[in-house]
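As you look at this complex, bear in mind that one protein chain is not there, while each of the others sits in place.
We call the chains A and B, going by the order they appear; numbering starts again at 1 in every chain.
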Amino acid sequence: MARLEFLNRFARNRGALIGAGLILLVAVAALLAPVLYPTDPLRIVGAPELWPGEDPDFPLGTDSLGRDILAMIVHGARATLLIGLFASAVATLIGVTVGAIAGYFGGWVDEIAMRASELFQTIPNLIFVLTIVVILGSTLTNIVIAIGIVTWTPIARMTRAEFLALRDREFVQACRAMGMDDFRIIVGEILPNALPPVIVLSSLVVAGAILFESAVSFLGLGDPNLASWGRLVGDGRLLIRSSWYICAIPGVAIMVTVLCLNLIGDGLNDALNPKLRDR
Amino acid sequence: MASIASTGASARQRAALRLLGRRLVQAVPLLLGVVVINFCLIQLAPGSFLELMTAENQVSDPATVELLRKTYGLDDPIWMQLLKYIWALLHFDFGFSYRQNMPVIEAIGVHLPATLLLMVSSITLAMTVGVAAGVVASMKVRTFWDSLVSVAAMFFYAAPSFWLGIMLIVLFSVKLGWLPVGGMATIGGDGGMLDILHHLILPTLALGLFYAAIYTRVMRSSMLEVSQADFVRTARAKGLSRNKVTIAHVLRNALLPVVTILGVQMGTVLAGSVVIESVFSWPGIGSLLFDSVSSRNYPVVLGIMVLGSLVVIVANIAVDLIYMWLDPRIEIR
Partner (left out) sequence: MSLPLEVKDLRTTLFTRRGEMKAVDGLSLSIGAGETVALVGESGCGKSLSALSIMRLLPDPPARIVGGAVRLNGRDIVPLGEEAMLDIRGKEIGMIFQDPMSALNPVATVEKQIAEVVTTHTDLGRGQARARAHELLELVGMPDAGRRLDAYPHQLSGGMCQRVVIAMAIACSPSVLIADEPTTALDVTVQAQVLALLKRLQTDSGMAMLFITHDLGVVAETADRVVVMYAGRKVEEAPVDDLFDRPLHPYTVGLIGATPIPGAERAERLADIPGMVPPLNALPKGCAFAPRCKRVMERCRHEQPALTEPVPGRLVACFAAEEG
């Protein structure tokens, strides 16, 4: 049973397990945010600029206005994870589509797709995102789409490579001989086989999207209604001399989340390619 | 098998020139693509193109408005507008920035050197640290040093660069007072080279360590892979010491994948400097972009996108040439 073996190999990687475990924790916290902290995290609840540990009511301290940092972190998890997931969904959708078409049809279609991916790789990605956001507005949708537009190229390349390898295989030729149309072959036959490496890439894509979103909100250009971790870091900038923990804590949260996703990605990679494992 | 005539330095120079020519030709459609995307974004924006270009009451003089109308062909069909836009750009007319009170291209030009300086120093740091750490990790594989390097790389790869920048400021500026908090030169200072370098340290670390982490990983696995190659065995059979073999034979071959990756990441390095410049008040195009975004200075924003892409293209060509120099097997078709 290939899937069981895959999970087995994944489980043997300690780092990946730790990563998966922590991510689960973060996801659960994000889901339970309204339960754990039912009140609006942006409400002022205590004295301003309390250090972590000063007041047992606020384990992670309060910010410049007196808001509970832990509450903001837990709620921020939602924003950060949501945007990360949606943005990578967009990127995956675009990337897989472009890659599949390029890899399957080849020829000038492939050429155009390759030129397009080169184009999107040439434009400095954050500059592109900021340009889109500033011209079209800082809404959640715009940010998600902008990040997706900027991060689809590696997925496209990987999908294309898989399609190139698979399109000349016997089972595909058999389908063609049966008279199956291209769309059904691409989506029904080849795509399911091409997906595993894309799935491996996906956790890294989510990590990248989270870093992106953090940078955009750090600069104050994110959706004003969402207090993601990046925005928290940005808000704390003015106080780094006295209360630098306000910047530090959300940043650590981002780092830990991204680290876990990377570990999971490594674990998936090792599980998928056991022969290529590093000694 | 190549002929005898294609050995030697002059043959490689000719191949390098051919590469340069081809890449410059390829750059044209790329830039055109960027311009088209720019144009599409402008068209998609709420409000008209004119409002974009004259936004925030930068221009209210009707004569200037009329001139802009003609230059950008705003009464003409869309494709005509696109052509006029391209035509304007070809003349390096990116518009005028009232905020800086100079043509956009000048405004960008003034800020570009600072960003280039930051980019170059970050890449240099990343390559030096990454390659060195990767080599050390591979030579001491499976020991404490290897694990240390790998763990450090993991953290720097996951840490958001803006946060890292802030933490570095807290440690080295606020707590220790060794390094300046921001800016490129001390206000009221002499602005000399040493002063600039002093200010360059923290931004370079903040931007470069992320890439150093990537290169460390790649270099390490590349070194391990190349060490298994046949020619390494031959080198040892010649009586060369392990270290000599590693440095003289393995390293040069293991470097190739790292250089390849460097090329791919040029765009992200430039983008990363935008955030770092904001954190450190570094006066490069990142700061200009941020300022222009906040003040809705669209001509500058769009100009930065085009010129930023140009920088990436040029940097990519440079990396390709370096790769060619390192690997004599590359045949330019």
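Here is the rule we go by: a contact is a pair of C-beta atoms (placed from the backbone, for glycine too) under 8 Å apart; a residue touches a chain by one contact, two chains touch by 3 or more.
The model shown is predicted, which means the values in this text are computed figures rather than measured ones.
Looking at the complete complex, one finds that the omitted chain is in touch with B.
Interface note: of B:L31, B:L89, B:A235 or B:V293, the residue touching the hidden chain in the full complex is B:A235.
Listed here are the subunit B residues that touch the chain not shown: 1-2, 4, 6-8, 229-231, 233-242, 248-249, 252-253, 326-329.
FYI, only the chains that are shown with their structure count from here on.
Separation between the centroids of subunit A and subunit B, computed from CA atoms only, is 23 Å. For subunit A in complex with subunit B, the residues that touch the partner chain are 115-116, 118-119, 121-128, 130-137, 207, 211, 214-215, 218-219, 221, 230, 233, 237, 240-241, 244, 247-248, 251, 254-256, 258-259, 262-263, 278-279.
Of all the residues in subunit B, the ones that touch subunit A in their complex are 29-30, 33-34, 37, 41-42, 44-46, 52, 141-142, 154-155, 157-164, 166-167, 169-170, 174, 221, 224, 264, 267-268, 270-272, 274-275, 278, 289-290, 293, 296, 298, 301-302, 304-305, 308-309, 312-313, 316.
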